[in-house]
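All protein chains but one are shown at their positions in the complex.
Chain nomenclature is as follows: A and B, assigned in order of appearance, with residue numbering initiated at 1 for each chain independently.
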Amino acid sequence: MFGYPLVNVLGACLIITSMMVVLARAGRTAAWLYSLQSLVLVGVLASLGFVTGSGELFTWSATAFATKVVLVPAILLYALKKIGDDAQADLPPKLNPMKSVALVAVEVFVCFVAVSGIDLLTAAEVKPTLAVSLAHFFIGLTCIVTQRSIFKQIFGYCLMENGSHVSLALLAPEAPELVEIGVATDAIFAVIILAVLVVRMARYAHTLDADDLCELKG
Amino acid sequence: MLELIVLSLGLSCVTAVASLILGKARAASKTVACVGGMAAAVAGAAGGIMALFGPAVYVSLPGPMPFTDFTLLLNPLAGLLVAVIAVLAFAAWLYGLSYFDEYYDKGIGVIGFFMNLFIASMDLVILVDNAFWFLVFFELMSLTSYVLVIIDQTEKSLRGGFLYLVMAHIGFLMIALSFFTMAVSAGSLEFMDYRTCAFAPATATIAFVLAFFGFGAKAGMVPFHSWLPQAHPAAPSNVSALMSGGMIKIGIFGMLKVCFDLLGATGGQVGWGVLVIVIGAASSVLGVVYALGEHDLKSLLAYHSVENIGIILLGVGTGIYGWAAGLPWVAGIGLLAGLYHLVNHAMFKGLLFLGAGSVLHATGTRNMEVLGGLARLMPWTAACFLVGSLAISAIPPLNGFVSEWFTYQGLIGAAMEGDLFLRIVFAFAVVALAITGALAVTCFVKAFGVTFLAAPRSQAAADAHESPAPMTAAMVLLTIACVALGLGAVAVTPVVSAIGASLTLAPELPATAGLELVSLGTASVVSPLILAVLMAAVIGACALVRNAANRRAGFKEDPAPWQCGYEPDLSMEVLASTVGANVRAFMGPLYGIRHAVNRAGQAVARLLERALSSPEDAPASAAPAAAGAGAEGSSRYERDLRHGIAPAEEAPSALSTSVLSAVASVGRWFSRLESGDFRTYIVYIVGALVFFLALIILVR
Partner (left out) sequence: MTVIIAVLQAVLLVALAPLVSGIARKIRARMHSRTGASVLQDYYDLAKLWRRCEVREGPSGLVSRAMPAVYLGTMALLAAGLPLIMQACPVPLLGDIITILYLMALPRFLFSLASIDSGAAYPSIGGIRELLVGVLVEPSLMLVLFVMALAVGSTNVGVMAEAVGTLSAYPAVAVVVAGVACAMACYIEMGKLPFDLAEAEQEIQEGPLAAYSGPSLAMLKLGVSVKQLVVASLFVAIFLPFGAAASLAPADLLLGLVTYLVKLAAVLLVAAVIENSVMRVRYKLLGRYTWFVVGIASLSLVFLVIGI
């Protein structure tokens, strides 16, 4: 069928785009890349909806578009503007790019293996996408852990969010809208709070370097 | 009956919160706390006393999780303890109406809050019938009393409080292990299931021994007694009375509950009874011997609590032995003795602590060496303290004598039925009890004599004044209770022996006949009431005759005592250390035990530290060296006059030292995992999540 391979391809694109988000240097670039990634996510959701024939998934993809593609990057860019140039939002990550890519690959592989034991409601063909979404979670975690700039760590969080979103969609496509609302609000509000915190920390400490911030006492 | 107790609990909680809210308005907060506390105590006492006579009440409320059902059981044993604690609480709150004036600066709202919660948690520990809630309220009890112990916020009280906390948690751990041992076999955390489940003998023994030592740590028996003389003096005196009279009894209650109630279906073993008796004998002798070395009035009383817990354990041990060996008479009288002494000790120890508090209130010091001559200035306090001293020394016809009489009868009766080995054990116990009695007489002659009699040895003692009315009223109340429990033994004995009979599920033994207390196995009788009448008559006759002669011949006063021609001097009076030195001369080895155990404990602590810590860690020893002796040339009396009570002479207890340093070393080793970077923590969290998910999947 046309649907399933599309889903899997889009899943692969998810991995690539999220890797780009992780590797991006400048904050603005990361934000735009994240927007792109969320667009791919919308695509995954839409195609899933197409494939499973559930109407909820279409609504999901619509709301995901509104929140993740539009709102979240907007908030992040606004925050970036607020921080301005005096906080080095463009710090190099702890792991060099090659190691990050290797780590991501390993994570995807491990998730693949872990997922192979699960029975999917949708269809066995989209198992790779489930592996991808699970891996997304860990990629986001990797981003948080390896980035030195706390601004970039917000992206890590958002990636984790995306991963869980897709996993939910894959495992429970018939879920009612309430769940969707929950996920959406979670994404928005968490990002808002994180952004506010980052802005304030930047104002106070004039640095976004996590290593420096860890030295803060009391 | 349960409703009354629930009412009392509710009143306590409301009063606690009200007192905390009113914290800034100090007098109002104190009054609210005390009056509310008294009301709660009255309700609790009424409920407890009614429960002594009625059938057991069992209530169960489902909780959020399957093992957290909130079950309450109000049987006569629980009723007895609730009543005892309530009476003590009433006296403590009444006392506090004047006594807490001193604590305005230390946070009277906090005191009111925690003391009310303390009493409520004690009641709840007694009532709950579910292992989970028992542990929760047990912990709450320890924590609330910890705050009360450190309320003075001095170096000494903080040290004492910390030691208390460590010991309480050692006990808690052992009790929890005991419950879980039983839970593993019974499959639930409800006491009702333990009652009906017949455990394997090995499981039952493990559970009993763990519970015995765990509750024993709370009760303050040897070898877990070292927190008592450091924690009780630090707390306010009425809180000390409550802790010493009420909280350590919860330890005994726990032992009885585990042994007879929860392991009842399994049946006991003779070895348990022997263990309890041996430790009880050791506690009683060591407690009073160490008390003789003290010159701080409240530490002395705290050590006496150790002694009396030993005596209670002798009775309880006899009961366990009799129950396990199938001797219902021995079991009955043993439990009667143990429970009666529990009630008696609560009354007279509470009274003595309140008296010590009055002394502290009037003179500002607890140091007996610099007091003296207070009987003339504080007649009511002195009279109450004297009655308390006579009661605790088991002088007929007061209440201490009655319970010790029963203890002896139980031990001798059990020995009559026992075999070779058991006879030796009981002989040892009887001799220990006799030594304890004689030493207690010595100790209280010292305590009362040095503090209240002779002439004042310092300005503080000479400036003393009688305590305010509420404090005196509280002491008089407890004095009346002591006398009533002694003279009215014929009325109290059937009630208490019924509780003992209900525990062992045996028919009640007839321990009273008319006005006399009867001991069936040894065919002896005693009657405190008749004894009191006879004593009053004969002594009164002698006194009258002597007074008549005095009136005829007249008398004159000579203010200076005859000192063999020397000019009378205040330093010629007897001090607490005089008596202590005399006893130490004869009982030296017993003091040496404490010293040796502490040295051994420090050695164990250092060993553990070296094993667990890395070489670059600074060897921070957890056991500070004992404070050095005072300056040469000046007597201890003079030093005490100048500086107050010398710092604690003994090193902190061996057990807590080794446990503390072990925990510290393990903690230091684990602290390497803490990098301070939040990102590693995130990895830990997610790692743990993944681990547990994998675990679940694998288990499925």
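Annotations for the structure displayed:
As a convention for this text, contacts are C-beta pairs under 8 Å (C-beta built on N, C-alpha and C of every residue); 3 or more make two chains touch, one makes a residue touch a chain.
This one's a predicted model, so the numbers in the text were calculated from it and none came from an experiment.
Contacts of the undisplayed chain with visible chains (whole complex): B. Of the listed residues B:A454, B:A501 or B:A662, the one in contact with the hidden chain in the full complex is B:A454. Shown as candidates are B:V59, B:A469, B:A491 or B:C542; the residue that touches the absent chain is B:C542.
Check B:G54, B:P561 or B:G667 against the missing chain and you find that the one touching it is B:P561.
Within the set B:Q459, B:N582 or B:T680, the residue that contacts the chain not displayed is B:N582. Listed by residue number, the positions of chain B touching the unshown chain are 373, 375-376, 386, 390, 393-396, 401, 404-405, 408-409, 412, 415-416, 420, 423-424, 427, 430-431, 433-435, 437-439, 441-442, 444-445, 448-450, 453-455, 516, 519, 522-527, 530-531, 534-535, 538-543, 546, 549-550, 553-564, 568, 572-574, 578-579, 582-583, 585-586.
Note that only the chains that are shown with their structure count from here on.
Per-chain CA centroids place chain A at a distance of 62 Å from chain B.
Taken together, the chain A residues at the contact with chain B in this complex read 117, 141, 144-145, 210-211, 214. By the touch rule above, chain B contacts chain A in their complex via residues 676-680, 682-683, 686, 697.
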